[in-house]
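Heads up: the structure comes next, in structure tokens.
Of the protein chains in this complex, all but one are displayed in their positions.
First chain written, first letter: the chains are A and B, and each begins at residue 1.
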Amino acid sequence: MTALSPAPHKMSARGVSVFYGDKQAVKDVSIDVDMDKVTAFIGPSGCGKSTFLRTFNRMNDTIASARVTGEITLDGADIYADDMDVVQLRARVGMVFQKPNPFPKSIFENVAYGPRIHGLAASKSDLEAIVERSLKRAGLWEEVKDRLSDSGTALSGGQQQRLCIARAIAVDPEVILMDEPASALDPIATAKIEELIHELRGRYAIVIVTHNMQQAARVSQRTAFFHLGQLVEYGETDNLFTAPREERTKDYITGRYG
Amino acid sequence: MILGLGLIGWLTARARAARFDRGGRKRLHSLPAQHGWYVGMWTILPPLLFLAIWSAVSPSLVRQTVLQSPAAAGLSDFAFERDSVLAQARAIAEDPFAGDGDPLAQQLAPVVGATRTRYAWIGSAAAILLAFAGGAFAISRIRPDFRARSKVERTLMMGLLVASLIAIFTTLGIFVSLFWESTRFFEQVPITQFLFGTHWSPQVIDAKNPGASLGAVPLFWGTFFIGAVIAMLVAIPFGLMSAVYLTQYASATTRRWMKPTLEMLAGVPTVVYGYFAALTVAPAVRKLAVLLGDPFASSESALAAGLVMGVMIIPFVSSMADDSLAAVPTAMRDGSLAMGATTSETISRVLVPAALPGVVAGVLLAVSRAIGETMIVVMAASGAATITLNPLQSATTVTKQIVDLLTGEAEFDSPKTLAAFALGLTLFIITLLLNIVALRVVKKYREAYD
Partner (left out) sequence: MTKPASPAAHAPERQPTDWKSAAMQKRIRRRYAAERRFRMLGAGAVIVSAAFLAFLLVTMVAQGWRGFTATELALPLDLKAAQLKVTREQLNSPAADLALASGGLEEAVQNAAVTAFGPDGASFLAPSAWVWVRDAVKRDPSLLERRATINVPAATGFDQALTGDGDAAMEAGVARLTRQNAIRRGFNWTFLHESDSTDPVAVGIWGALKGSLMTMAITFLIAFPVGVLSAIYLEEYAPKNRWTDLIEVSINNLAAVPSIIFGLLGLAVFLGTWEIGGRVYGPMLPRSAPIVGGVTLALMIMPVIVIASRNAIKGVPPSIRDAALGIGASPIQVVFHHVLPLALPGILTGTIIGMARALGETAPLLLIGMRAFIVTPPGSFTDPATVLPVQIFLWSDEVSRGFVEKTSAAILVLLAVLLAMNGLAIYLRNKFETRW
């Protein structure tokens, strides 16, 4: 593994393994995530890329049988350390899921959820400002500004996913994890999401899991290829797709398996 | 006897069909056993049907015959007197030591006995004859190409249909019988007086104006107060929090042990709860009331009955809440946790609101269960109909009054007895509405997450 950047990384994983009971789903993976960059995890389904992504904000804690070894740091602090507060961690490292999962509340309440629980808004007008700003950043404001009190579940699939992104950025995270955010959407909605990722890049460190190689090539600056729980290859996206070093990477991106 | 004949028919038919089969000229359309079922069916069903009709008809035939016999000449013309003598005669015919009875009954007894025996014989003989005839007819139809299978299956299908119709008949039966007796009640007591009257004291009924002491409002209030207020104040928080804890926090082991334990609360018979309420809880509540400065506190307080009823209802609320919470997609929970919400924030701000329709439906079913609950209030609540907001005072319920009215020694068509049916009808309609609304909410809710 070559060192990619001399600057301190936003998040770093060193020798991370994940076990589900006796089964090892992720094997000794080391990776760095930086601000202003989109990092894509690609690989065939079941390769452990989603599982690995969930270790970045400790979502694996919710699965009783899951066990994580190795070290993951956020701004140099170990996120699995005892003094790391998981609630704050998740506020700083947001997540967007594969299937849009807006809460069965109004659009406004969906976005206001995070600021409310974390006490980020000083006043009602402040909260309204946060909601508006988040919806604007997620590119949804124009479509929903007149019906903020409608249920979030009444939106279309693509809108729902952008609502979930707005919900995630409403708490001002530093890192956004996206777990196949467009796989349940149609091509037009997918294009919108990709466009959005472009716009968000300057503000957040973004990690996106995808099984769509074109998508990875379009949106990311770095790509990591996973296979059977191992990190096979990790590098600049352009290099990885044009001149893969590993045979397995080549087989995968040329469609030999997947 | 007839079943035996049926078995014989089954065996012969199967043997006969099997012989055809071995003859080998033509393939049988149906299996030998199916021919057996066909014959068995013809042997058993007609005589059974006949016997059912016969047992309904024969009593009046017996009656006719006895009345025409010379021994009955001395019978009174008054139907009531005549029937009482006949009933005695019948009792004597069954058991010669059945007491002294009047001489006429003694005299009639042999006639009644003989007539009964005769008709019983006629019935049995006809049934056996029918069995033979049916069996013979069926056996004669056995041919290789006979479609015994489809005939048997068609009959079986009819049987299935009839079985499933019994539910409708039961519902209808409940409604008609309650409605019928209630109309008779409302002939004597105006419905408005019953529904809106505030005075209930069936012990003293003025024959001229029975409705004056049959105003059911205190009962409705007591039922609502005990079942829908006190019991729910216990059942909803405990049931909901138990479900939340067991689904969201508890380890798999705890859940495996505690869930059946809580369900045991629902399995304890209500008479046991009633006994417990009357023997242990009510005196404790009374002591509490005395401590609070009410020396005349009732030992049959609404609180005691309501508390115990609430505990009984906990598992209902808890299992409905459990189901509703389980139906909320995991993605919701993950979404909230990923925002940095704590588990309790996730539960109270996302999961419970999302599961709310299911929980509300569960509460409605629980209320319907509570207001229809009988034994706890019969044993622990008071019979005095008062309208009170004080849980330490006594209150009575619809179900308790139904039991009290019907277990006394009253004529079957006195306003007192009929009032029980009017109360029953009211209870039935209210619980029916609650159930229909709850089931509809549950159905809608399930569809929303499917």
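Please note the rule applied: a contact is a pair of C-beta atoms (placed from the backbone, for glycine too) under 8 Å apart; a residue touches a chain by one contact, two chains touch by 3 or more.
If you're wondering where the values come from, they're calculated on a predicted model, not measured in any experiment.
Residue-wise, the contact with the chain that is not shown comes from B:L265, picked out of B:L265, B:L288 or B:A327. Contact with the chain that does not appear here is found for just one residue of B:V39, B:L86, B:V189 or B:L351, B:L86. Contact residues of subunit A toward the unshown chain are 85, 87-88, 91-92, 117-120, 129-130, 132-133, 136-137, 139, 141-142, 171-172, 199, 203. One chain is missing from the display, and on subunit B it is touched by residues 55, 58-60, 62-63, 83, 86-87, 90-91, 94, 116, 149-150, 153, 156-157, 159-161, 163-168, 170-171, 173-174, 177-178, 180-181, 237-242, 244-246, 248-250, 258, 260-262, 264-265, 267-276, 278-280, 311, 314, 318, 342-345, 347-348, 365, 368-369, 371-375, 378-379, 399, 402-403, 406-407, 420-421, 424, 427-428, 431-432, 435-436, 439.
The criterion applied here is as follows: only the chains that are shown with their structure count from here on.
Interface of subunit B with subunit A (complex): residues 251-252, 329, 331-342, 345, 349-350, 353-354.
Across the complex, subunit A meets subunit B through its residues 57, 59, 62, 64, 86-91, 94-95, 97, 99, 101-105, 113-114, 117-118, 164, 167-168, 171.
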